[in-house]
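Below is one structure, written out as structure tokens; the observations come after it.
Removed: one protein chain of the complex. Kept in place: all other protein chains.
Labels run A, B and C following the written order; every chain starts at residue 1.
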Amino acid sequence: MKLGHECGLFGVHGDPEAVAMVYHGLQVLQHRGQEGAGIASTWGGVIRHHAAPGLVTQAFSDPAVLERIRNPIAIGHVRYATTGGSLDPTNVQPLLARFAGGPVALAHNGDLTNKAALRAELEAAGALFQSTMDSETVLHLLARSGETEVEQGLRRVLPRLEGAYCLLMLVSGKLVALRDPLGFRPLYLARRGRAWMVASEDAAFHLWDGIEDVREIEPGEMVVIDERGPTSLRFAAPRARIARCIFETIYFARPDSHLFGRNVHLTRVAFGHRLAREHPVPADIVSAVPDSGNSASIGYSRESGIPLDRAFIKNHYVGRTFITPGQEARQVKVRMKLAAVREVVEGKRVVVVDDSIIRGTTSSSRIAALRQAGAREVHLRISCPPTRHPCFFGIDFPTPDELIAANMSVEETARFVGADTLGYLSEEGLVACVEGARDTWCLACFDGDYPAPTPGDFLSGDSPPPA
Amino acid sequence: MKLGHECGLFGVHGDPEAVAMVYHGLQVLQHRGQEGAGIASTWGGVIRHHAAPGLVTQAFSDPAVLERIRNPIAIGHVRYATTGGSLDPTNVQPLLARFAGGPVALAHNGDLTNKAALRAELEAAGALFQSTMDSETVLHLLARSGETEVEQGLRRVLPRLEGAYCLLMLVSGKLVALRDPLGFRPLYLARRGRAWMVASEDAAFHLWDGIEDVREIEPGEMVVIDERGPTSLRFAAPRARIARCIFETIYFARPDSHLFGRNVHLTRVAFGHRLAREHPVPADIVSAVPDSGNSASIGYSRESGIPLDRAFIKNHYVGRTFITPGQEARQVKVRMKLAAVREVVEGKRVVVVDDSIIRGTTSSSRIAALRQAGAREVHLRISCPPTRHPCFFGIDFPTPDELIAANMSVEETARFVGADTLGYLSEEGLVACVEGARDTWCLACFDGDYPAPTPGDFLSGDSPPPA
Amino acid sequence: MKLGHECGLFGVHGDPEAVAMVYHGLQVLQHRGQEGAGIASTWGGVIRHHAAPGLVTQAFSDPAVLERIRNPIAIGHVRYATTGGSLDPTNVQPLLARFAGGPVALAHNGDLTNKAALRAELEAAGALFQSTMDSETVLHLLARSGETEVEQGLRRVLPRLEGAYCLLMLVSGKLVALRDPLGFRPLYLARRGRAWMVASEDAAFHLWDGIEDVREIEPGEMVVIDERGPTSLRFAAPRARIARCIFETIYFARPDSHLFGRNVHLTRVAFGHRLAREHPVPADIVSAVPDSGNSASIGYSRESGIPLDRAFIKNHYVGRTFITPGQEARQVKVRMKLAAVREVVEGKRVVVVDDSIIRGTTSSSRIAALRQAGAREVHLRISCPPTRHPCFFGIDFPTPDELIAANMSVEETARFVGADTLGYLSEEGLVACVEGARDTWCLACFDGDYPAPTPGDFLSGDSPPPA
Partner (left out) sequence: MKLGHECGLFGVHGDPEAVAMVYHGLQVLQHRGQEGAGIASTWGGVIRHHAAPGLVTQAFSDPAVLERIRNPIAIGHVRYATTGGSLDPTNVQPLLARFAGGPVALAHNGDLTNKAALRAELEAAGALFQSTMDSETVLHLLARSGETEVEQGLRRVLPRLEGAYCLLMLVSGKLVALRDPLGFRPLYLARRGRAWMVASEDAAFHLWDGIEDVREIEPGEMVVIDERGPTSLRFAAPRARIARCIFETIYFARPDSHLFGRNVHLTRVAFGHRLAREHPVPADIVSAVPDSGNSASIGYSRESGIPLDRAFIKNHYVGRTFITPGQEARQVKVRMKLAAVREVVEGKRVVVVDDSIIRGTTSSSRIAALRQAGAREVHLRISCPPTRHPCFFGIDFPTPDELIAANMSVEETARFVGADTLGYLSEEGLVACVEGARDTWCLACFDGDYPAPTPGDFLSGDSPPPA
């Protein structure tokens, strides 16, 4: 399974090597977006930047680029994009613009659900758009706020935004970091000596020694960092109902992140334990689909007592390979990335643990590989409930037509993917393993209960919603 | 001498190969700008574009790019830029943006003298700028005009603009071409079958057979080309005083262009005849500084009866060569581009004809080369008057401090460049050779009489001028 | 630990998509060399080729390149190189040359121990060398053999070679594959329909369905494949003493390869079992150093009953990152590639399983990371004996000065790397887990008993050894 995400953020205020730190920090967050990377930095009223398609190491393959943009305040962004347009350099963040308050840079993780309505309204009022990214909307609103201080401007802009957003901004020597009132996406703050850092996941801080005061930026909180350190402002009152994305814990986040109150790896191990209790099966070995099922497979093995083994070998060197002529080219590509080990599975009853099933096609090919390698039985165990509803808050799910769980029962899905049995972790089981009550999480992709308006709510009639 | 110019324009409406035609047409106009090239094309509401630094053949080195943007309506732009920023891809035209009336592309030749004031006003009103080009101002004004039809929008925008501008625009299937009311820069229209073409110089049309109806677009005229052909509108009343840039004829334009009513080569030959009458001198040979003095040297030779020869050899292969270590590196670079032929000049009295003297340093090195090659006397003849005043209408002159004629008498200049005698063409002589009365030309670089407000006129106080 | 290897080979004879197959096959063998990749193909007396630095997908990033060299017979090579010269395109294989027998391409895995002597002899006889690769020596000897048939030529050349070599060659429509008489490096043959394939590891065959007749090419065997299929020739008599590199099984080969008679993953699991019996220790968890210790950690955990967990998270996205300024840059780089998970190890007694210790520096930083993450005890277990002697047969070991086991006792090494205890698998234990008697393996890096002359044996005196 491969899902797209709307990015990772990393920022540093107050270190002469801020740009180099962002360069490294983004590499730790590379799993959040591999299509493009950018860094903007500032000092003395000038913003410098570089952004390009590809991995961080590809976008910044020339050390001279880092040197050219060397400044003590910097923000960076890794991007996932869904369309061919993703390689358009103008669609790589941070976004840059100049307004009455001077130059500004912005990096965005999330998805605004009222972006189309805002854009229509702005265009009607004479705004010129230069990219197709919804993040540009934020800059136009800020420019039109009439405020010269960014804090005041944002206080007027942010109530206009619906949906999921974590933002990092550079403006007039400040680094601004903020998180939407429902807190869909994670955002963390830390101190290192006199420098301050922000990151989508706290794992990125631990590249360096001397990290202190790590804390989550709260939903509805805006942190403004200047030379005196951070100042915390609230642009929205604390809410009882928040909506932390549980898919971050299930799938996206690094296992070594301590996300939303708990370590991701241990949480996933707990998913595996619970999954083994909910869906036991007699078998000879337990194996993960690497790397997505790695943590949960440990829990399943321990709980069930069935030995853990490695049924698949992953080839980490395979990058953007192209499909060559020949009818089997697609199959070749799949096998190149993940190969079954005949000697491990031949004649065996195999429990395969993965984190989710989206379309079902990847699971099918994995199970087919096990069968061809001689597995006697294949029992698929998934460490989350069936994903039946699209995400409008920053994860690039396919349409419901393509979501297999939206169209098939569990039994039908098992047949489709070729498993002897299939077990999903229950919603209750899932929530039991994470920190906080159910209404502090967004589980919309499982239960369809969206915690905020979705794009469809803004499409009634041709006119944009009243401001 | 090497002066910068703010570009060349070429557009085609109604030919399936419009993009390829623009690609070729821009190459004919390459002398008007070598720093960057771009093409935008449109069909069915979508605009495609490509722009990159370098010559046309460098910016479009991949045929697949032309194929990707293939459309029957296209405009293109070659750019000269004055700063290191010229290599910033975001500063290459045509500019693209999206406003309420849909996507728009714009290419600009000229210079707006009130650009700073307009920009300040727009930023105060919440406009986001993405480039440092004054041309972006036009798009912001158009977006804020509140008009959905481009003709109506431009009628409101253009009166706000001061200075020199020829514009090509693509918007909603139309190609719009217009020229400022004073007509500083040239712009031509032609028909080829059912297709229509516009170009900064008519020489570009003659790549193709079957060109008809070639005419100048008038000062203050806007030509809107759609599928029914061109419609001519006036956005400013005809004026008796217009201001055609005489430096186009003296220096910039191709010799085979028929500019402002007369062939450029023949006009320059006429300058040479007149120059020989105004500044005769006994000599053995007449030689041009190639290629800038080529045409005028023919006139001087014919009028004076002194034989024409080639005292210099130009190396057309030398492009962007870098200066290597060593004290003589700069001299080496000059000699590499232009070498004197000892056997031609040794012991001779040489009349050297060039089109202008700007800083005087190039003339110095040319004359020094002739002396080292043994010339007995060197008489420099310039086919225009002394250039004493900067240009604010599209030519990148140095500051008055650097203009030698603004700081030295003719005799001092002759001594500075090392000439035995120096003669400039008189203003009267110049005007006598071109078409139309003196008040139809801009001669501000010679006489300081600017035909329109200059940037200094907009700098009184912090507030922008009243709209 | 990161050791260099002298490459991977893949070849196909008799499939119209042979080049595409080699492209994919080399990706499966990418772990054997990441510095450069090349493919040569042939048909009708012409050899086409492409080779470039980088991964296979980087060296062949343009599909047009594969199309340009499309031919039904092809060989390919992935290369590891030890020096900065590795990026020199002239040092990428396959090597190409033209001799009396026509064009020839050659790819080489291994290391000739008498290469310096051969080169000196050839230069003295007027040979011109164009690369610094020892493989070029083979071509010169072939050209000078006076034979027009490659089989006859090789029969005269191969006895001159000392050391380790697997060779693939294209010459006059044939694909020749051969392995040195001691069989240091692996080489496999397979059939797919009418096509024949050769590969350094059999795992590469299994990208495709319908693979049959997989077998090892024997030490001293030359397989010549033409349109009638393969012909097996012996260029050296079978020997009782052969010298299969046991480090291929310990470290280099893919876990899903079936190398030297046994599956690599299962063999490594067996190493782990044995290691647990030889070096038991009370502990809370067992963890691999990913990915090198993955298989052995499973065996250790099963044998000891200590639960398996994941103490480290590997970042697979980090490629060639450069070191940025700042004193901690190197530590940042190490942590970016592998991070300890605090919640897994804090307060725990941890058994860490890895496959080898070379310099000890990597183990040190791994153990330091565990300590910083709060591990109470760290017990390092290595699934091979101490590596005390350099390899001259194709693995790029550091010099003895740098091999920690050549300079320290086990106790000293444990202190150096910061482990509470350190246990190496014994030589007896190692040999007990693999197929065949001890004298069919090269264990020189452990016991110093080299099965063939080493470079030092050819340096006595200035004259080359008698031919």
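Heads up, the rule we're going with is that contacts are C-beta pairs under 8 Å (C-beta built on N, C-alpha and C of every residue); 3 or more make two chains touch, one makes a residue touch a chain.
Just so you know, these numbers come straight off a predicted model, no measurement behind them.
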Note to self: By the document's own contact criterion, which visible chains does the hidden chain reach in the full complex?
What the structure shows: B, C
Next item on the list: May I ask which residue of B:Val28, B:Met133 or B:Leu175 touches the chain that does not appear here?
Entry: B:Val28
Note to self: Among B:Arg156, B:Arg234 or B:Arg302, exactly one should touch the missing chain; which is it?
What the structure shows: B:Arg302
Item checked: Residue of C:Val65, C:Ala97 or C:Leu233 in touch with the missing chain, whole complex considered -> C:Ala97
Notebook entry, point to check: Please identify, in ascending order, the residues of chain B that touch the omitted chain?
Noted result: 17, 20, 23-24, 27-28, 30-31, 34, 55-58, 61, 63, 66, 203, 206-209, 254-256, 258, 263, 265-266, 269, 291, 294-295, 298, 301-302, 307-310, 313, 315-322, 324-326, 328-329, 331-333, 335-336, 339-344
Check: So which bits of chain C touch the chain we can't see?
Finding: 89-90, 96-100, 123-124, 126-130, 136, 139-140, 143-146
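The criterion applied here is as follows: only the chains that are shown with their structure count from here on.
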Next item on the list: If every chain is a node and every touching pair an edge, decide which shape results: line, ring, star, complete or other.
Entry: line
Next item on the list: Work out per-chain C-alpha centres and flag the one nearest the whole-protein C-alpha centre.
Entry: A
Margin query: Please tell me the distance, in whole Å, between the geometric centres of chain A and chain B computed from their C-alpha atoms.
Written below: 51
Next item on the list: Starting from the mean Cα coordinates of chain B and chain C, work out the distance between those two points in Å.
Entry: 63
Next item on the list: Averaging only over C-alpha atoms, locate the centres of chain A and chain C and give their separation in whole Å.
Entry: 37
Notebook entry, point to check: Among the residues of chain C, which ones contact at least 2 other chains?
Noted result: none
